[in-house]
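Just one protein chain is left out here, and the rest sit where they should.
Just so it is clear, A, B and C label the chains in written order, and each chain counts residues from 1 on its own.
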């Protein structure tokens, strides 16, 4: 595929209740790498196999949740083009100068119909993945905790799934890989801008701008077990898993950061291509769509959000 | 990423010495699914999780090897555009009408500087992956043998790696993910048109149009073990593995089909993005680049080709 | 260790509500191999890597549950010695002639303080594991379903855990590997007659002769995933897992046969030796002892029995 468009989820800014506690968790248990702390106390983190400066930013706040989800686009021309197209779609955009967000170029900010604040940018400082680019190895040394390879996607909750879906597909060039329908309504949309089965998902609830979960990728089911053991050893609140999703087929475990933001570690899932058929799950099959092994809903998965 | 361009390796036509023996191997041991046999005796096969009509075509011939590698492009406009650009690059193209290759639309054929015949097409009949598109499961029933998820890539051998590299990068929109250099010469190029670390690789030898291997993807290292056990149980000639590549980090095993064409089963590898640094291996580190665990070359891997 | 004593769980007779439905499940989903059906309609099954004639016997009845758990002992002298020692311990034994249970030698029957009927025998017809004993392979061909390697253990529920514990340790030569205590009371005892962390477990409830679960062993966590996928594909009622036990460290999933008898597929666990320290779990840590990842009890695990 050519490189004109949105490349990937680039970073999220997450609201945490206690920055010290959050940093300890994300560095020592989840195993992300701290790359900076700014004058306002925000902590910048990356997963080990990412080359960009950061993918997770922790920001102390009175309530947990997601402040911004930002996507990296292929180049500055694309950034401009997409800003125009978002405006043409009827959504206001705001332009921020380079370095008004640490280590990052110009940013275009907008709010999607589900109430989530998104940003696009085309440049971020490269810090590398801890291995040389000439004769590298296969894993960086001295990793801690779960150390997923990369930040993978967010699932976001809001009232106008159809609206955000249209924005992402018609304007931002995402494709719908899977969806959940209740009668004529799409109550969840799994959207890809890559060969991954999703880069962002929108889930319906009568709220605005809420976070369902942040997801991090590991190599395999064996690494999901390792993650499960580590969250248990560290007394991290567990929600569900290890299990498999029907949607995306991913192997997964869910748990909560110290502020109550839901995290996922997952592996697997199929290779998405834009000409692959869209998969549809009907709401009566939602239990299987979510938790393929359990085939029943749990108490919290559809109700707890931040 | 937007969908303008080459999507993926779509199919390869493989020359086999005995079509019955080959079919038995590819269906019962490798576990591909036969979708058709044409009037000329060619056998059409797909991996279970592919939706397109076929990805491997077996054609009886006096010598093994690869007849054609074909890529699916996003749409007909792209097909025309790329045909023009290939001609502009100085390489002749030939246009074939729809259905002159079974279940496939118009095709553009050209020969790369390494002597390999490639085709582009934008349409192929969909046959599905054996599961419904509404409330699907996670795996098709009644699979046999190794049953990889999908055909993944080819490694091809020829004399003008630099030439084919330029064609694929400058014209077809591929990116260079990794390369091996000997002094100033690029002796191997691993090229991606996706988020996979390679969709095609070119390896230098003073020949034209040769095949190093066809590769099929499985979910994980546990499935590589299963493949290894199955090739042993079926007395399939083994070359090397299970092991890990330095290049791409993939977990891998190599073996040969009954005609001597090299097959690979692999899993893993990192997520490729066009802004990820190109990795370079120097020829003195080739043993590690190829076989990360063994760190030594074997007798056949660089000499046997079809 | 010398071979004087109880070798292993040899077979269990399980009560099922519908023999046809039960057989279909145990053969096609669980993947056991049918070796015989007797004149009374009882179905005899073995796991693929067992050499003995059977390890599971299905017997139609009005209520589910366990009829008999039988242990193979090393030889006939041991059988006689243990029968005497059981009598000396104050428990009556009953001797059955060879072949009064299909393909099995003389049997000594007794009822343990928890109300479970046990048998000992020293001979059973060998049918092999589907591979030759000269130049065997590593796996029998044509296996179906989950196909665990072997029947591994039972967990049994009854009122006098202390009593059955004493019988098994002081008379039958088992060792206590782990236990759960509530104050001064041992409410669960995990007993080994091998290098496995348990061959039988007793769990307290104010009942007699009840079954908690039958457990079957697979090679690894990857096979537990495969089992989980297969129980989902076959709509087998799921209880909990994939997860890890704190007790024994085993990787596990629980589900129910069509009659409601609980089955487990598990892998892993440490190597037990008689000089290894006994591990004790206090009842307040029971959630972690049972489900190391979840660290909470579910609704059914401690209440549903057959």
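One rule holds in what follows: a contact is a pair of C-beta atoms (placed from the backbone, for glycine too) under 8 Å apart; a residue touches a chain by one contact, two chains touch by 3 or more.
Nothing here was measured: the structure is a model prediction, and the numbers come from that model.
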For the chain left out of this view, which of C:72, C:147 or C:238 touches it? C:72
Looking beyond the chains shown, say which of C:77, C:95 or C:126 touches the absent one. C:126
From the listed residues C:101, C:198, C:230 or C:244, report the one that touches the chain absent from this view. C:244
Missing-chain contact among C:117, C:186, C:205 or C:279 belongs to C:279
Those residues of chain B that touch the unshown chain are 221-222, 225, 228-229, 231-232, 235, 238, 241-244, 251, 253, 288, 292-296
Considering the whole complex, not just the chains shown, which residues of chain A touch the missing one? 137-139, 141, 220, 222, 229, 232-233
List every residue of chain C that touches the chain not included in the displayed model. 1-8, 49, 51, 72, 74, 126, 128, 133-138, 149-150, 173, 175, 193-196, 217, 219-222, 244, 246, 249, 267-268, 270-271, 273-282, 285, 288-289, 292
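Following the convention adopted for this analysis, only the chains that are shown with their structure count from here on.
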For the copies chain A and chain B, give the interface type as same if over half of its residue numbers appear on both sides, and as different if under half do. same
Measure off the straight-line distance from the CA centroid of chain A to the CA centroid of chain C, and report it in whole Å. 44
At what distance in angstrom does the C-alpha mean of chain C lie from that of chain B? 48
Give the residues of chain C that touch two or more other chains, as numbers and ranges in rising order. 222, 229, 232
